[in-house]
Each structure stands twice: as C-alpha cells, then as structure tokens.
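Comments concern the structure below.
For this view, one protein chain was removed and the others were kept in their places.
After this line comes chain A, so read on.
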Amino acid sequence: MRRRGSYLVAAVCVVVCTVMLMPLVMSVLASVKPTEEAAASPPTYFPHGFSFDSYARLWDYQEGLPVYLANSLGTAVLAIVLTLLLTVPAAYALARFPIPGKEVIFVVLLLALIVPYQALLTPMFLMFAKIGLTNTLLGLAVLHTAIQLPFSLYVLRNSFSAIPRELEEAAIVDGSSSWQALRWVFIPSAVPAIVTTALFAFITSWNEFLGALVMMSRSSTFTLPLILATSRTETSLGGTDWGMLQAGVTISIIPCVLVYFLLQRYYVSGLMSGAIK
C-alpha cells in the first residue's frame, strides 16, 4: 500500500515536471528551427533541421540585439546599485540609531507597498519628462528602484537588527566611527541579505514591462521585453517572425534561470521574508 503510494507520487511528480518544462523546451526548440520551418503552419513539434538563423535575425533586428541587451543589463545594474546605496544606510539607521519618529518614517519608506506603481506611472512620466529622465536608462532604473525599495529596506533592516550588539560594541571600543562599524561589521555580517536584495532588484528590473513601455518611446532605449513585444506585430514579411520571437524569449529567460539556480537559497528565503512577513 505504502509502496504503491510512493510510485503514484513519483509518477505525478514526473508528469508535473514535464508539463512545467514543456513550454520552455518548446520555445528553445522553436528558436533553433531553420527559417522556413520556424514559419511553418501547422508548426512542427521537433526541429527537422538545426540552425541559428533566428538568433542571427534577432542580432540584427532594428537597433540590434546588443543594444537591447545592454539597455536591459544597464538598467538592471543601475537599479541594483541605486537600491543598495539607498537601502543599506537607511536600514542601518533604522536598525541602530535613535531617530525621533522612526516608526512614522519607516511607514513612509514603505509607501510603495501600499500604492501600486502601476497607478503612479502618469505623474512619474510627467516628472521624468520635465527633468529629462524619460528615454534614459537611469530614469527607468529610478522607477525600478522605487518599486524595489520597500522590499530591500525590510529585508536589510531585519538582517541588521539580528546582528548581536556585542559584535558592534567591540568595534566601537576600538574607536571606530559609525561608518566604519557599518563597513566592517554590519555589511560583512549581512552578506546573505545584501545578495537577496541585489538578486530581487535584478529580477524586477530585467523583467519589468509596463514602466519601460511608458518611459521609453525611442526604440534605441528599449529593453529586451519591450523590443520583443514590438516585434510580435511588426516584422519584415508581414507576419510575426515566430522563430526570432522565441530566440528572444530564450535569451531573456537564460539570465533569470541561471541566477535562480546559482542563488536558489537566497531566492526562497527572500520570498519568505518579503512576500509573507
């Protein structure tokens, strides 16, 4: 009875894995079909030939893949840097300094948790247009930082608060300043939280769509999801270039999956502390 049950569980697990992996596998397979096969109707399940033609077309599509990759990556890096520069010191202050009205300030800092950014895009667009941040990677990174800030602050503050005071006091006795304590005690002790913060900032920025759609109107500033969404309706031959689209999907997915496999531990713990506090 028990044995039969465990076979059943194993079978269900295999089915679930197959169903979940199938779309990804099919996308990758479609991206390496030769040009004609990729445009065939009805579609083939498995490639009859193998070619990187779809990737070559994507490489040269409009401004070229390198431009869009650089835009996506540049925005993500800026968003990570901005997020850490703002939230590491702030979390330190919240965890260790006697600031009047700290509770109120904390709530203000978490404002973006209460107001969805989707609702704030119109005024943000107007502000960015006025100060010249539309169509810039920095502008989009600022938006992504605003989205990500509450999560980072929350995770980092909890991590700093958990550092034993003795550790810090030992450093202070040696005559170090609060800055040195942050640099030599707090940051090294909170590496997992900092990695989690950076990881989530990357995933948010790399994947974000609506904000980029609103802020970026010049095709040379498009991020990867934006140019792919554009390409689904306009291609040279009139119809959608399905092979190229799936090549783009494959390329967009690779960094996320890679980062997930490398940092799975941080991902899951971050989710626990962020989504369900």
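Throughout what follows, a residue touches a chain if its C-beta (ideal position, glycine included) is under 8 Å from a C-beta of that chain, and two chains touch if they have at least 3 such contacts; residues count from 1.
Please note the rule applied: contacts and distances are computed from a predicted model.
K.L.:
Would you mind picking the UniProt name of the chain not drawn here, from "TonB-dependent receptor", "Quinol oxidase subunit 4", "Metallophosphoesterase" or "Sugar ABC transporter permease"?
P.N.:
Going by its UniProt entry, the chain not pictured is "Sugar ABC transporter permease".
K.L.:
Of A:L138, A:I163 or A:V259, which sits in contact with the chain we cannot see?
P.N.:
Within the whole complex, the residue contacting the unshown chain is A:V259.
K.L.:
Could I get the residues of chain A that touch the absent chain, sorted low to high?
P.N.:
9-10, 12-14, 16-17, 20-21, 23-24, 26-27, 30, 39-43, 45, 85-87, 89-90, 92-94, 96-100, 105, 108-109, 111-116, 118-127, 142-143, 145-146, 149, 153, 172, 178, 203, 206-210, 213-214, 224-225, 228-229, 232, 240, 242, 245-246, 248-249, 252-253, 256-257, 259-260, 264, 267-268, 271-272, 275-277
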